[in-house]
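One protein chain is absent from this view; the other protein chains keep their places.
Now for subunit A:
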Amino acid sequence: MLTFTIRRLLMAIPTLLFISLVIFLLVDFAPGSPMSQIPLTVPPEVRLKIIEAMGANDPLFVRYLLWLKQFFWVEPLVLFDTLFGTSHAHGMQRIVSWQSRSPVMDIIWQRLPQTLSVVGSAYVIGVLIALPIGIYSAYRQYSWFDQLGTFIAMIGFSVPTFFTGVVLILVFSVNLGWFPSIYDTSLRVTDWESFLKQVKQMAMPVAVLALYNAAQISRYMRSSMLDNLAQDYVRTARAKGMAERVVVLKHVLRNSLIPVVTVIALGIPTIFGGAIITEQVFKVNGLGALLINAIHGSDLPMVQTLTFIFAVLIVMFNLIADVLYGMLDPRIRYD
């Protein structure tokens, strides 16, 4: 297992380098330029100076190599410095956002908590709802519970989050006035009062995203349970005279969880990616909102860095899913 993991990590390096190049080229070739952000009243020679100062005028490969160096060498050093109070990265050029002129990684660190608390808790809640629903739906296939679960999952799948989000705002903020419609990022949780306020403002975006996640995962859980319920070894377990609870929870569920765990692990990078649309609807100032603003403003370093971080996470969680698979299923060994 360890050799497999190390081998996969080594293989991930060329993959990620290639991905970073593709992202860089895509972002660079995309229409829109940083120059469009500079007001037309600025004289041409000043414009040129600004562009030169941003490094946007250099040849493509120079900018790419510089970005590589900044991402893989300077930023880790900066992180090391902040963690241990050293000053190795002193005077080095960090990746700087063209929009705000501040280091990209600092902005990302600022935005990460919002995304993790809202999108992350929505994912956890979605999984916690989905698993029991999926298990019971499969066990009582075609019962009214299963039909209802299927119906709700269908809604969760097919109704886009910008619609459910707006409906929730209309009902619970505008009409009932229970929850605020705008997420207040500056709220600090210090006491019970502010904690309640935080829960309230998280409720609606979390509900929208949890419905969407639960819809998907409950379907996976259900179909995986159904696959296993029909297996011969389940009949064997019943013939042994095991209690129904043991048959379902020990024999069927453990085998059914293998593919579901993989799906859940593969879904985790999307948490970091943020739910772009939902964050926009509820004005959550997270990574999704950051990315969309950077795209609007042709902020190439920001888009490049964010997208590449997502790519790294996806590659990592693919590996984690594979390792989990090997741990859960004794038939799979990576040696």
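Following the convention adopted for this analysis, a contact is a pair of C-beta atoms (placed from the backbone, for glycine too) under 8 Å apart; a residue touches a chain by one contact, two chains touch by 3 or more; residues count from 1.
In the analysis below, contacts and distances are computed from a predicted model.
Undergrad: Among "ATP-binding cassette domain-containing protein", "Cell division protein FtsW", "3-oxoacyl-ACP synthase" or "FMN reductase", find the name that the UniProt record gives to the complex chain excluded from display.
TA: Hidden chain identified via UniProt as "ATP-binding cassette domain-containing protein".
Undergrad: From the listed residues A:2, A:40, A:174 or A:239, report the one that touches the chain absent from this view.
TA: Missing-chain contact among the listed residues: A:239.
Undergrad: Of the residues A:49, A:88 or A:254, which one touches the chain left out of the display?
TA: A:254
Undergrad: May I ask you to list the residues on subunit A that touch the chain which is not drawn?
TA: 231-233, 235-244, 246, 251, 254-255, 328-331
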